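Below is a structure I'd like to ask you about.
Apart from one protein chain that is not included, each protein chain of the complex appears where it belongs.
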Amino acid sequence: MNFASDNVTPFCPEVLEAISHEGKSNAPAYGGDDISQQLDAAFSDLFGTDVAVIPVATGTAANCISLSALVSPYGGVICHHEAHINEDESTGVAFFTGGAKLLPMDGPTAKLEASTLDQFIAGQVNRGVHSVSPECVAITQATELGTVYTQAEVSAIGDVCKKHGLRLFMDGARFANAVAHLGCHPADITWKAGVDALSFGATKNGAMAVDAIVLFDTSLKTRVEQARKRSGHLHSKHRYLATQLLAYVKNDVWLKNAGHANDAATVLTDILCQHGATLAHPSDGNELFVHLDADLAEKLRAAGVQFHPWPSLGATVYRFVAAWSTDIAQVHELNARIG
Amino acid sequence: MNFASDNVTPFCPEVLEAISHEGKSNAPAYGGDDISQQLDAAFSDLFGTDVAVIPVATGTAANCISLSALVSPYGGVICHHEAHINEDESTGVAFFTGGAKLLPMDGPTAKLEASTLDQFIAGQVNRGVHSVSPECVAITQATELGTVYTQAEVSAIGDVCKKHGLRLFMDGARFANAVAHLGCHPADITWKAGVDALSFGATKNGAMAVDAIVLFDTSLKTRVEQARKRSGHLHSKHRYLATQLLAYVKNDVWLKNAGHANDAATVLTDILCQHGATLAHPSDGNELFVHLDADLAEKLRAAGVQFHPWPSLGATVYRFVAAWSTDIAQVHELNARIG
Amino acid sequence: MNFASDNVTPFCPEVLEAISHEGKSNAPAYGGDDISQQLDAAFSDLFGTDVAVIPVATGTAANCISLSALVSPYGGVICHHEAHINEDESTGVAFFTGGAKLLPMDGPTAKLEASTLDQFIAGQVNRGVHSVSPECVAITQATELGTVYTQAEVSAIGDVCKKHGLRLFMDGARFANAVAHLGCHPADITWKAGVDALSFGATKNGAMAVDAIVLFDTSLKTRVEQARKRSGHLHSKHRYLATQLLAYVKNDVWLKNAGHANDAATVLTDILCQHGATLAHPSDGNELFVHLDADLAEKLRAAGVQFHPWPSLGATVYRFVAAWSTDIAQVHELNARIG
Partner (left out) sequence: MNFASDNVTPFCPEVLEAISHEGKSNAPAYGGDDISQQLDAAFSDLFGTDVAVIPVATGTAANCISLSALVSPYGGVICHHEAHINEDESTGVAFFTGGAKLLPMDGPTAKLEASTLDQFIAGQVNRGVHSVSPECVAITQATELGTVYTQAEVSAIGDVCKKHGLRLFMDGARFANAVAHLGCHPADITWKAGVDALSFGATKNGAMAVDAIVLFDTSLKTRVEQARKRSGHLHSKHRYLATQLLAYVKNDVWLKNAGHANDAATVLTDILCQHGATLAHPSDGNELFVHLDADLAEKLRAAGVQFHPWPSLGATVYRFVAAWSTDIAQVHELNARIG
């Protein structure tokens, strides 16, 4: 049982079927094909508003290309200290934006809070050209610590952004897990709450390699497409990105996969807690963070369970990530095996 | 019959089988998996020397990331005017290198010639920091005009590079077609001829989405991996890049595919010429460039044949690209259909 | 007699007086001082329209910062092959713009011609995101080969830019020499002719170290000021840049200096031609390009005259640059010394 991350998983049958199906005939390159042409409509339908969709193969590309269209080379991007763009994407944001600076701030369980964000923005010293002015706020949904912003929380952040004239970007590497947890319409926590652009993650949740840049402000499309091309993220056989995405959203596969992962996380949480683990904090999606004593940690490892220590939350804290492919029956068996 | 490009093709059965096989179990992310770990050995075996292999999903990424490790932000990259990096990759080279400048030069049928290259380098005005000094030469094998450098030609270029202290990079988007044409060992036209880094193309010739950066100077590996990460080209489910590549080189699939494409191009050339087409120039791989009169062009279109005009070679010149998947029997039938 | 360049000269008395005068009291930094605050008005008066003026210490800074506000990182800048931005500013344009590409073209005596420019633009292959689209045209007035665009010629270029939706930038490192030659109002060859931004050179023509970015499109001001700051070109003791500029334009010092340089060039041309030199091409400002036989070249050197060979115009061609400080009487004496 591998709970090291959700990117250790394979891809789901629907994606394989879609790729296999497309693997048989010729089609125009670079997005001129019929499959790729369906993306905007499919996602506009999904989100209940006109969107432009630009697929890329990785989350880092989706995040950094999006940000390059939202901030100037002189601007700042406010994010949480724990944000993937701050902690795990090397110098990607500066590279793609031509120099924009991350302005990290704190908040409980990797979430920005509207009120402290408001204060943080107000407290930025504005010395004109000498200092870096925030131009964008970036939030992660679900967060890097497995928590989920409620609709009200995103809206409140959106309001702060509007008040200060800032853009709002959402890193949705685990967007599906958030929507599945909230049971809301995807619109509720995106464009209706003030989000300008979203990285709509699919790779962790069942795709092979595709995340989509979803632009609610469609005027950004040309700039994003130019940035995608020159950064080498425009695939010639573009339809294989597109077909993964279409298979992923068709018949709510994305929500079924994410719901399954969230459920598996809940089952796992219960079992771990029954055996003495305690939550570092309650989490909402498919990631969970627990204190384990050395004995329990050892028992789990002996049972073949893989997971990571998470020292930033404490010396005895570990992260477990459930996924669309986690075998819940097997998780239940764990109860007995470490009993 | 679609001869518009070789990137209109699907992927080959060996690649599908490989991807499907990997689509069933968990594995470490970011290249820590068993499949990815086989790459260096497989390619070292293929090239007969120790190489480092870094796979990415596109040729633009392979080219630009490679160049970012070969030149400084202040340097110049000599290439042919027709080079893909000059004509088709937007401002990618400047973006990845931090500002390096392309220094395009001429040569017959998109090939640099060693003697004129030598003169070109010698003729670069060196005004110290004011001017841009060449640091690298980039050649495409097979070229953008379907021609192939012989082993002697690459070696001669390699000698010029050594003489002037420049790096040599090879854009091998159609490297397989070149090797299949020459019937040489891949080593003969790469590291033995002075090539420091190669974009080993697979996407056009049967893969779904993968080209490999092959470093003959393995000291560049860390820098390339850093550049790959921050540009968003490190895939989390890295094994799907790796497995495509391994399937592509296993059992000489790459050479069989390319040989088939080259053969198809030869058959097509014969047929077109029988019907009055004349060669713009002899080509060696899977691309051919011919003059067509209006009547023949129309007949071909009426028969459902797709191809592109190539105005840079003349108003009546058209490009046809055969591929690994071209149905040669169908090409033969074309003879009758336009008879 | 040093005709190697006009940047071998010292600065003029008016500039020394201005600097000395400012060298005695405190004043707000970074342009908040009274002298700096006069710049916009002084130059708006000079050009007969509202302009924004941002002074920097070098021509390369003035050119590259201006271009960074006129083109996107994905765009192209059309210029003459001989343009300073193409030949003498290293990789500055790519650095400041974040990757924009120079698209050099030809034209007689370093001048772009409106008709060939129009064709050049029309002939740019537009393959969408794959190719680089021109976003700006950059011309040099006076040119690097000592010629001057007439008012009609600049206007015609401005019309071509408007037709194609491109920006027009003027590198005016020797703008004063051009205006002095033409006898026109500075407005006639700038904003009235469609110029969006001008590098207004002063250093070569009597200042110590200042060129001004003059924005006819004042909406670019904030972006230019941000680019200036982060590139280290905002001086803390900004008034010393400003006072040089004010002294330079006050009482037409700039035109007197340039007129003197142009006159000196004419005198020198006459003398050289009397001794057997022939013009490589007629020039209009303070630079002249002549064929010298070996004998005459040697005589000049023996007489202590400094000048540069100009091999791009031919093996026997040399450049002489007269300046605001050239002693015309001494030039006349040259006649006898090489007689």
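So that you can tell them apart, the chains are marked A, B and C in the order they are listed, and the count of residues begins at 1 in each.
Just so we're on the same page, contacts are C-beta pairs under 8 Å (C-beta built on N, C-alpha and C of every residue); 3 or more make two chains touch, one makes a residue touch a chain.
These numbers come from a predicted model, not from an experiment.
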Absent-chain contact - pick from C:A187, C:A209, C:L255 or C:L279: C:A209
Residue, one of A:H80, A:K101 or A:H260, that touches the chain absent here: A:K101
Residues in chain A touching the chain absent from view: 73-75, 87-91, 94-95, 98-102, 125, 127, 129-132, 312
Touch residues of chain C, complete complex, unshown partner: 2, 4-5, 7-11, 16, 19-20, 22-30, 56-65, 89-92, 95-96, 203-204, 208-209, 226, 229-237, 240-241, 325
Positions on chain B where the hidden chain makes contact: 30, 72-74, 98-99, 129-130, 223, 225-230, 234
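By our rule, only the chains that are shown with their structure count from here on.
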Interface residue overlap between copies chain A and chain B, same or different (over half shared): same
Distance between the centres, which are taken as Cα means, of chain C and chain B, whole angstrom: 43
Distance from the mean Cα position of chain C to that of chain A, given in whole angstrom: 51
Separation of mean Cα positions, chain B and chain A [Å, integer]: 34
Multi-chain contact sites of chain B, meaning residues that touch two or more partners: 89-91, 95
